[in-house]
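Starting off with a structure, shown below.
Presenting subunit A:
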Amino acid sequence: MSEVLIKIDGREIKVPEGINIIEAARMLNIEIPHFCYHRHLSIAANCRMCLVEVKNSPKLLPACQTKVLNGMEIFTNTERVKRAQAAIMEFLFINHPVDCPICDQAGECYLQDYYMKFDKTLSRFKEEKVKKRKAFRIGPRVIYDAERCILCTRCVRFMEEIIKRPVLGIKYRGNRGYITTFGDRPFDDPYSINTADICPVGALTSYDFRFKVRVWELTNTNSICWGCSKNCSILVCHKNNTVYRFLPRENENVNRFFICDEGRLSYRLIHTDRLTNALRKGNEVDIDGATSFINEIINGSPKEVSIVVSPSLSNESIYLIGRLAKDVLGLDAVYFVMTQKWADDGILKNKIRDFNYYGFEKIMKAMDIRYSELKTDLQLKKNVLLFGANMKDEYKNILAKRRIMLFDTHRDGFVDSADVAISISSIYEEEGTVINADGILQRYEKAIDGGAKPLVVYLRDMLSGLDDEYLFESAELIFDNFLSPLLGLSEITFRGISNSGVKV
Partner candidate 1 sequence: MSIREGDSNLRSNMGEEELLKDVVITSRLDESISFFEKVLNWSRKYSLFQYPFATACCAMEYMTTMGPRYDLGRFGAEVPRFSPRQSDLLWVVGTISHKLAPVLVRVYEQMCEPKWVISYGVCASSGGFYNNYATVQGIDSIIPVDVYIPGCPPRPEQVLDALILLQEKIDRSKAEWRFSKKYDNK
Partner candidate 2 sequence: MSDLNERVQEITVNMGPSHPAMHGTIRLLITLVGEKVVRCDTQIGYLHRAFEKMSEANKWQAIFPYTDRLNYVSPLMNNVGYAQAVEKLIGIDIPERTKYIRVLLCELSRIADHLTCIAAASMELGAFTVFLYCMEGRDLIWDRIEELTGARVTPAYIRIGGLARDLPEGFLDRTLSILPRIEKVIGDVDALLTENPIFIERMRGTGVISQADAIEIGFTGPCLRSTGIKHDLRKKSPYLVYDRLEFDIPVGSNGDNYDRYMVRMEEMRQSIRIIRQVVRDMPGGKISIDNTMYILPPKEVVYNTIEGVVNHFKLIIDGIQVPAGEVYDATEAANGELGFYLVSDGGGKPVKCRVRSPSFALMQGLEKMVVGGSLADIIPTFGSINMIGGECDR
């Protein structure tokens, strides 16, 4: 790709050929305002907000459409450009309802941000605003407010180019136009809420997040979605230890810039029927009593204990389980259980729903421990250590006759019948790494603290006999000392894993 020399606001820069002016300016972190332009979508150039002045061209050119040519001289803050931006904003505001106090998008709305940066003038429009249909459910998970819409067609292009199901379109013309589906059928698409994300204003908003919390009170943490083994990169938006929503996070290797609705709404599982303490045969008992009971069994009769793992755990926990099987219990085979699979839709969803199944496979292969799915109860010994248990129902009768020691995040059906059940923290309450279907290793950070301790802590108690036990202190130590050499990433440290993940 040949380099091109251009000048923006008097500053020279060499940029790859063929990119548009907005991207070139972004390299000099000059912000050119835009509504309809989106990096991953086609160029519509209908909002005209990104007009810039280019030397010896008579009129202002849209920065999103104009490709950079050699020796081009661009001005982004001259008088003409400023007047154009103010005029565009004034036109957009003419029919815009005075909704900021009741609009979910307030705080992250392009109109608000750009008004303060680029417009700052009062409107000269005195007539009546055009009335349109407000806040109706265009689909089961999305609400559309026609008055707020600025017809930038980002949602239309998203459905057409990314999801390849052209479902949305503009009905009527001029300032009467609004977005709708053909024949007003419900907009029921597994990726529908993404349109609410990329909508620059509050026209399309998510039904589930409606009036829940104000956006500027949330703090965002980088993490991964636990819906399936694609491990899409997400932002966990939380406020005093409650998660309110998942947002997609830009990640070229995994999910580019969007996530599926099912994964996005799975944030609810974080706070619904969680196991919060330890149970013995279904009734409450303090955690230390339960862990000491388990440790007695492991130290007392290591030979009669077998391990069943559900791969919905972090790499670090799986590694420690492997060490437990190999060094303490002397097992050579570990059994795993799977959850209900779902169809692989070719865009994002992966058929295996245990989010770290591929990490489990890689680590077990690297530690050369045989692993196989749990078929009959013959293979099992008297006691079973069960880690993480959101699993299919038919496993339950296989495990029925065994003494079960369960570590689980949720209170699913299996908890009451287990001899001992101990609550562990979900991946949003601890740090760790996972590997997804395409072999990308990603790190997730701790968003909230849910009260339960991470599984790594309990495993460290069980492995207290080993000499390098002090290295099992935290996920970071485990990764740096054991996992990165094991997976052949020796030069990458835990903190060094980039936000878009590392190919393993």
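Please note the rule applied: a residue touches a chain if its C-beta (ideal position, glycine included) is under 8 Å from a C-beta of that chain, and two chains touch if they have at least 3 such contacts; residues count from 1.
Here is how the candidates were picked: all candidates are chains of the complex that A comes from, given by their letters.
What you see is a predicted model; the values in this text were computed from it and never measured.
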> Which candidate among 1 or 2 is in contact with subunit A in the complex shown?
Replying inline: 2
> For the complex, which residues does subunit A have touching candidate 2?
Replying inline: 93, 96-98, 100-101, 106-107, 111-113, 115-116, 119-123, 216
